[in-house]
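Every protein chain but one is kept in place in this view of the complex.
Labels A, B and C are assigned to the chains in the order they are written; within every chain, residues are numbered from 1.
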Amino acid sequence: MAILKLAQPPSPARTGVWIGIAAVTMSFAAYTSALVVRQAAAPDWQHFRLPPILYLNTLVLLASSGTLVRARQSILRDPAGRIASTPQAVTWLAATLGLGILFIAGQVIAWRDLASQGLFLSTNPSSSFFYVFTGLHAIHLLGGVLAAGYLLGRLRRSPGWTNSGALEATSLYWHFMDLLWLYLLILLSLVF
Amino acid sequence: MPDMSAAPAVPSGESARRAAHAPRGFLRKQVFSLDHKVIGKQYLDLALAAVVTGMVLSWLMRFHLGFPDTAIPGLEKLAPNAAAGGIMTPELYLSLMTMHGTLMVFFVLTTAPFAGFGNFVLPLQIGAEDMAFPRFNMMSFWVTFVAFLVLIAAFFVPQGPPLSGWTAYAPLSAIGKDAGPGQGTGQTLWVISIALFCVGQLLGSLNFIATTLDLRTRGMTFSRLPFSTWAWFITAVMALIAFSVLLPACVLLLLDRVAGTSFFIPAGLVASDRLQPHAGGSPLLWQHLFWFFGHPEVYIAILPGFGIISQILPVFARKPLLGPRVFVACLIAIAFLSYTVWGHHMFLSGMNPVSATLFSVPTLIITIPATIVTLLWIGTVYGARLRFTTAALFCLGFISVFVTGGISGFFLAQPSIDTYLHGTYFVVGHFHFVMGVAAMFGIFAGAYFWFPKMYGRMLDERLGKLHFVLTLIGVYCIFMPMHWLGLAGNVRRYSAFTDEYMQGSLPLHRFITIAALFTGAAQLIFFFNLIWSRWRGSPAPANPWQATTLEWSVSSPPPPDNFGRAGAPPVSHGPDEYGVAGPGGDYVMQAAPPQPATA
Amino acid sequence: MARKFVFSLPILVLAGAATIGLAHPAKHAGTISGHVTFTGTPPKMKPIDMAKEPSCAKQHSTPLLNESVVTGPNNALGNVVIYVSAGDQGGAAATQPVRYDQKGCEYIPHVAVMDVGQPLEIYNNDQTSHNIHPLAKVNPEWNKSQPPGAPPIKTAYAKPEFIAVKCNVHPWMHGYFAVLKTPHHAVSGQDGSYTLEGLPPGKYTLTAWHERFGTQTQDVTVGEKAATADFVMKATPY
Partner (left out) sequence: MGKLFAAIVVVVTLVSTAVFLSHAWWMPADISVLGVGIDRQMTETMISSGVLFVISQLVLAAFVWRYSERGDGRPIRIFPGGAAPMVVGATLLVGAEIAVLSLVGSKVWGGIFLSRPDPHALQVDVQAEQFAFYFRYPGRDGRFGTAHPELVDDASENFFGLDPANDTTARDDIVSASLVIPVNRPVLLSLHAKDVGHSFYVPALRIQQDFVPGLVIPIHFTATKITKQEIVCTQLCGLGHYNMRAFMEVMPEKQFEQWLEEQAPQ
């Protein structure tokens, strides 16, 4: 929260996202500890090769963070910290949105890949955790996609000055989803 | 400290102002309202519905324990399957017990003191126009409401509600119908309900934290924050962490039940002659996840009580709280320690005996801040000028029952004694005193104190005092004997006591039953008071108690936008400046101009 | 007409006819009778240790023997359900209830045979609470406690099935519901004998079912005089 204290005018939206990030982090920590305990509980852990498309998806997600950064750079700001949209910003944001959806589509392909190998949710603790982790991340990212869509709509409709809360919040959350995915990828590639 | 006066400039804030200024029609005003005051009341009404249900369930259980062979009039109509001839079946008893625990812990002790009073009072106390995210706030309530409906729905499925207790230990809760009636659909509904509840409370705590951090009015520094707001803030942080762990636990349990995974179910289980198609899961994993939430949950239920008491006691003692900084420090210490003690619920669970001793140390240490807080309250009473309003009486009662319940914790915190008392009524007595009765006393104190602010009418004080006296005597008659039962080895969660060595305790059970019905009847006084005073009570002035915090500087009930377009006045005084020469008498409002020097 | 006759037979029922088969005689019809025996060595039935439930244990002067295999002299095999599995012209399902008792923590009878849709009444005669848990697969499964003094549980089954019945509170308590499409059925006594009555002349397929030793079938022709059909089950020691 120290970061917040530095930020002058307090933006509840940004604070809220930080708190949300804390909650999501906590719950994924819980899932991780569950994984560790479960893996140690019985010798039935089955190792399998992660669907290669995951690495492509990772690049897609990283790219989406990049485009989001560009979107923020190309937005106009006034001293009061308010923002106004620009055509480039809209384009970059649209790109971010598209890449986000592409990522989720890629995850679906990864699941079908596993299913075709006969690895389903209940097949083995390892596959169970794989679906749980990737599925929950996809759901959380979907939230980010919705937020980005809402933001895009606002920027396109109102070219005037608006406050930056929604933009800051969305990009904060989006980058966090990015980091969370990197963490999950490392975790999965370590235990699978 | 940066200037925190900035009114919310985010869309949610604007929508809040819109909603607050121009509530369109009954639906937006009363049902799907974005106004924290309405949402707070909705939470309290939900808690009321839950507490009435939970209490009736406990009457049925107590009646069955006290008079096992007597048919309960009307029960056969309610449960023709499970109570043929009005005689309760064991599974009905256990499902009543499960629903009682779940309703009380989640839908009463979490919603009422935290989500209910917190929602109504916190923004007023910090001088905010509304919560930071009114839409999330509304969602928080409605998700919780749906969770409540899903839980109640378990009463109406063929095999009835689950019977695995509010802790839903796996694999009893995980393997489905083979574990017994109610473990099929009923248990599934339970898991879904609790998962939804987690979502609702996460949205709620997110709001509490953001609001307290960002929406405090000018001059409302943390050192001037009212103690109740402190407690709600700390509770929100705890809830955020606790429910983000319970939610995953519920998701995994649900998958074990419906998707055939094996997170909590080990291999080779044979239930009802059927080899269960699972392998490798760990029942202890559920216990760890659940109690990592479960123990903090105890403090989520009681900390708001701490805050409410520390807020109300000075008002009626007409003197400041003793050691305010120490008090807040203790709250934080308790909140922190509560995450290091969950293992004390698992001393006998077969986890490493060494870790049992490790868990028992923080469990005992957490009694130090708790003791300090209690002493602070008693020290606040010293040299006071006590005004015995009903709210004040419930504060004093809170201190008494909290001491009683806290001290029996000394026994259970020690593995070597827990090994004798673990599964007995001693535990039931302990947690009912410390988190049930104490938290309820906090709720009652808050209700008698803030009702005027909520509905613009006073609760009847004569009825209130009668209610208090009967309740205080009643709870001691119910829960103190449970410690004696426990010492005699009387096992809890039994629907009947067939074992010879327990026969000696049957008269005591009968006494408890009578006391419980008596105390339950006493609560009808409270319910009548609530309903009658809501419309017929004497009109309440803005500040009937001569209190200092901001909520008392606005009309009762407050206008939709709380402090009007101008926003809340700047704050230049502490939350409990009583016993000093002030304009209105022996107190200085927080919002009063800074001149008068505190005595 | 069979039904009218049934109504004139409550005495027989009250007398506690061990099998429903007796309750279906029809005039001018043939009977099938026979013996069920076993070959091989059946398992030694262990005495049941009821120490957990003294109120039941004290009702058995000598410990109750496990009833999953009941044998008699000269390899007679009891508790075998014999019923018409084919060739039955059908007949009205019996309407008088089948009585199933829990007494001394024992199911009486061990195998209760009933027609599809025939009322079933389950009584608890003990001082302890039982839970009746018929492990049905075709029919809906239920599991319900019956405290001492509670009224009988009244139910019926809609589909034919052999349903294992257990009491979780007393793990040794096991029995069977045999729900059959035909009114022509019998259960062999400890002497292995059984009788099917009221069968119009014709060709029938009989099936014999035992909870441990499986099923056997044979064809029988009923003429004017009584037909006989013996069954020999293959017993295994474990």
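Keep this in mind: a residue touches a chain if its C-beta (ideal position, glycine included) is under 8 Å from a C-beta of that chain, and two chains touch if they have at least 3 such contacts.
Since this is a predicted model, take the numbers as computed values, not measurements.
Although it is left out of the displayed model, the omitted chain contacts the following shown chains in the full complex: B, C. Contact with the chain that does not appear here is found for just one residue of B:L269, B:A391 or B:I478, B:L269. Here one chain is not drawn; of B:A49, B:L508, B:I525 or B:A542, the residue touching it is B:L508.
Which of B:C250, B:L396, B:L459 or B:A547 touches the hidden chain is settled by the complete complex: it is B:L396.
Here one chain is not drawn; of B:F156, B:F222, B:F388 or B:F528, the residue touching it is B:F388. Of the listed residues B:N81, B:S349 or B:S572, the one in contact with the hidden chain in the full complex is B:S349. Remark: the residues of chain B touching the chain excluded from display are 89-91, 94, 163-165, 169, 171-172, 175, 178-181, 183, 265-273, 275, 281-284, 317-319, 322-323, 326, 348-350, 353-354, 356-357, 360-361, 364-365, 367-368, 371-372, 374-376, 378-388, 393, 396-397, 399-400, 403-404, 407-408, 410-411, 414-417, 419-420, 422-424, 465, 469, 472-473, 476, 480, 483-485, 487-489, 491-501, 504-505, 508, 578-579. The chain not displayed touches chain C at residues 43, 46, 48-52, 66, 68, 128-129, 131, 143, 145, 164, 166, 168-172, 174, 211-212, 237-238.
Heads up, the rule we're going with is that only the chains that are shown with their structure count from here on.
A linear topology is adopted by the chain contact network, the touching chains following one after another without closure.
The greatest number of inter-chain C-beta pairs in contact is found between A-B.
Once the centre of each chain is set as its mean CA position, chain A and chain C turn out to be 64 Å apart. Chain centres here are Cα averages; for chain A and chain B they lie 34 Å apart.
For chain B, the set of residues that touch two or more other chains is empty. For chain C in complex with chain B, the touching residues are 128-129, 131, 133, 135, 141-147, 149-151, 153, 164, 166, 168. Of all residues in chain B, only 69, 81-82, 84-85, 87-91, 158-159, 177, 180-181, 272-274, 496, 498 touch chain C in the complex they form.
Across the complex, chain B is touched by residues 1, 4-5, 8-13, 15-16, 19-20, 22-24, 26-27, 30-31, 34, 37-38, 41-42, 44, 121-122, 125, 128, 132, 136, 163, 165-166 of chain A.
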